[in-house]
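Written out below as C-alpha cells is the structure these notes cover.
The complex appears here minus one protein chain, its other protein chains still in place.
Naming follows writing order (A and B), and every chain is counted from residue 1.
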Amino acid sequence: MAKKIDQTQVRKVALLSRLELTEAEVAEFTGQLSAILEYVEKMNELDTDDVQPLAHCLPISNCFRADCVKESLGTEKTLGNAPQRDGEFFKVPKIIDSV
Amino acid sequence: MQDDLLNMDCRELRDGIAAGRIKSITVAEAVFERIEQYEPIVGAYITTFKEHALAKAEEIDAQITAGKQVGQLAGVPIAVKDVLCTTFGATTCASKILENFHAPYNATVIEKLLSADAVIVGKTNMDEFAMGSSTENSGLKQTVNPWDTSRVPGGSSGGSTAAVAGRLCFAALGSDTGGSIRQPASFCGVVGLKPTYGRVSRFGLVAYGSSLDQIGPITRTVADSALMMNVIAGHDPADSTSVDEKQAPVCDYLEKLDEPVKQLKIAVVPQFNAGAESQVQTAIADAIDVYKNLGAEIIEIEMPHLDYAIAAYYIVATAEASSNLARYDGVHYGHRSENAEDYIEVYSKSRAEGFGKEVKRRIMLGTYALSSGYYDAYYLKALKVRSLIRSDFTKAFENCDCIMMPVSPTTAFKIGEKTDDPLKMYLSDVYTIAANLAGVPAVSIPCGFDENNLPIGLQILAPAFGEDRLLRIARMYEARTDWHKKKPAIV
Partner (left out) sequence: MSNFPYKVVVGLEIHVQLCTKTKMFCGCAVEFGQPPNSRVCPVCLGMPGVLPVMNKQAFEHSVLVALALNCKIAEFTKWDRKSYYYPDLPKNYQISQYDLPLGANGFIEIPLDGGRTKRIGITRVHLEEDAGKNLHTAGNFSQVDLNRAGTPLLEIVTEPDMSSAAEVRALAVELQRMVRFLGVSVADMQKGHMRFEPNINLVITKDGSEYKTPIAEIKNLNSFRALERSVAVEEQRQLDEFLETGRVMGMGNKTTRGWDDAEQTTVLLREKEEAHDYRYFPEPDLVPVEMNERWLNDIKAGLCELPIKKQMRYVNEYNLSDYDAGVLTAERSTAEFFVQVVDAGGEPKRVCNLLTQAGLKLANEKVCSVAELGITAGNLAELAKMIEAGTVSASAGNTIMQEMVKSGAAPETIAEELNLMQKSDTGELETIVDEIIAANPKAVDDVKSGGKKCKKAHGFLLGQVMQKTKGQANPQIVSQILAEKLN
C-alpha cells in the first residue's frame, strides 16, 4: 500500500516548519507520519457533511479590553533573553529581502 | 514525626500552620530534606527554589506570629509544572530550546498561588512542551515512577505527579491537553483534576494545544483538589478564553465537598471500556459497585464517536502546536544555533537543535494537516469529528450526572517500552482525550492496584463547569475507600 506521505512531502513540510532534518530523520518521520496519518483517516468512516466544525468549546464571545495604556516591559527586560543584541535592537544575520 | 508531617494533606497542614501549631519553616525544611534524599532517585524536578522557599516560609511564620491574616495555602509547599511562567528560575518546558529562558512575568495561576501564601518548592519535569504520555520526552532529564522506579510516571505532568506521590511536595499544578494530568495521576496513585476549559486562566501557561489546554491540581486527596481549585479557578481579563463569572460562577469547592450527591446517576460506556487491561476493568467495575452500594443508579450508554477521539485530537492538537511552537526560532529568546550562516538557518538549525523528536514529529504532523491541499481532509475533518464528540457528551449528560471510565488502558509501563512507536504511545490516551475535545471537567482518583502493586485510576467526567459536583462525587468514593492512603514503598 502506498505511503500516506512520501519523503518529498516530508521535506516540504520540514521546510514550512523551519526544521532542518537529517536524511535519517526524513526516513524515520516518513514512516512514522505515514502510520499516524493512516490511523487518523479512520475519521473518514464518519459522514460529516452536515456537521459544523467545532474549533472551540466555549459559549462566549466579545471579550474586549479598553484602549488604556499599560506600562511596557522596558528595553533591558525585553532584550534580557535575546541570543544576540545590538544596542537596543535584536540582532540577526543579514536579512536578504524577499517576499 | 517528619514522615507524619509529610503525609498530611494540604488542608490539615494549612490549618495547623495558620493556628500556629506547625511552623511553616519546619515543613519547608522537611520537604527539602526529603528532596535531597529522594530527588536523585525520582528526578521529579527541573529546578528547586530552596532558599526562596525557606525565606517565604519564615515570612509566613512571622506573619502568623504577628497575628496577620494569611492566605488559603499558607505555608503549604507546592510544586508547579515547568510549563508555567515564573519570574523566578527558568521556564524551560523541559526543552533545550528554552533551557535558559527566564520569563519576565508570572503566570496568573502563579500569582494566585503566591497571593494564597503557598510556598513554591520548584518546577517539575514533563514531556517537552507537554507532548507525551510518559515524561520520557523531556529534553532535560528522566523522571521515574515512585511506585516502581523502572517504570514511567506517566505524562506529560509526570514530574508533578511523581513529586506529589513521592512526598517531595504537598500538591502540584499540572497541565492537561489530552490527559496529561489525569493519566500520570493514575500511574502515580494521586488525584488529578482537569477543570472545564475556560475555568482556570491559561495566561502564562506555555501553549501546546490552545483550545484544549487546561491547568489543574494534582493532590493526594479530593479535598486538596477542591482547596487548590478555590485558589486557582476564576475569570482572568488577560485570558479571553477564561469564562466570565456571571456566566459560570466559581464556588467554594470545599464547602459542600462531604455532602454526597443525592440520587446520583452514573453512566458507563461498556463497549468503550472493553479496550482496557482486565485488571483495570475489574478495578473500575469494583469502584462502580462502591457507588452502587451507596445508592447510585448505573446506566449503560453509547457514545458512538469516542472511538474517533484520538484521531481528531492528534490533528487538532498538533495543528495548534505547529503554530504555537513557531515562536521558538532563536531570534528573540531561547536557543540560537551557533552554526547558522544566514537568518533562515537561524530558524531551521536552532529549531533542529533545540527540539526533541516528539516535538518535531508533532510540529510536522500539524503543519501538514494545515497546509494547502490537506486542510479539509485533516484539520477541518477533525473539527467536525470534535463537534460530534461534544454532542455525544451533551446527549449523555442529559441522562446522567457523570460518566465513569478508566483513565488509561494500562498501569504504568516500563521506561523505554513504547518510545519506538509513537502511534502506540498515542493510542494509550484513548480514555482521556475526549474530555479535552469536549471541554468538560474530569478527575482521576486512585481506585486500586494491579498485580505489580501499580496504582489504577478511576476517571469521572462531568458536565462543563460542574467541578463542584464532580469533586463531591469523587469524594463519596474516597470517603469509603483507602486507596488514596497507600504510599509507594520508597516513602
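Criterion: a contact is a pair of C-beta atoms (placed from the backbone, for glycine too) under 8 Å apart; a residue touches a chain by one contact, two chains touch by 3 or more.
What you see is a predicted model, and the numbers here were worked out from it, not measured in a lab.
**Q** Taking the entire complex into account, which one of B:C10, B:A28 or B:L84 touches the absent chain?
**A** The one listed residue touching the chain not shown is B:L84.
**Q** Sort through B:P146, B:G204 or B:P217 and give me the one touching the missing partner chain.
**A** B:G204
**Q** Can you say which of B:A326, B:L423 or B:V491 touches the chain missing from this structure?
**A** Residue touching the chain left out of view: B:A326.
**Q** Contacts of subunit A with the missing chain: which residues?
**A** Where subunit A meets the chain not shown: residues 12, 15-16, 18, 55-56, 58, 60-70, 72-75, 78-79, 86-95, 97-99.
**Q** What residue numbers in subunit B mark contact with the hidden partner chain?
**A** 84-85, 91, 93, 98, 101, 103-105, 107, 202-207, 209-211, 237-241, 319-320, 322-323, 326-329, 331-333, 343-344, 347, 367, 370-372, 375, 379
Following the convention adopted for this analysis, only the chains that are shown with their structure count from here on.
**Q** When the centre of a chain is set as the mean of its C-alpha atoms, what distance in Å lies between subunit A and subunit B?
**A** For subunit A versus subunit B, the centre distance works out to 24 Å.
**Q** Touching residues of subunit A toward subunit B in the complex: what are they?
**A** On the subunit A side, the touching residues are 5, 9-10, 13-14, 16-21, 25, 29, 32-33, 35-37, 39-46, 48, 51-60, 63, 65, 73, 77-78, 80-84, 90, 92-96.
**Q** Looking at the complex, which residues from subunit B come into contact with subunit A?
**A** 100-102, 104, 197-198, 211, 237, 240-241, 243-244, 247, 305, 307-308, 310-312, 314-315, 322, 326, 329-336, 340-349, 351-352, 355, 360-361, 363-365, 367-368, 371, 378, 380-388, 390, 422-423, 426, 437-439, 464
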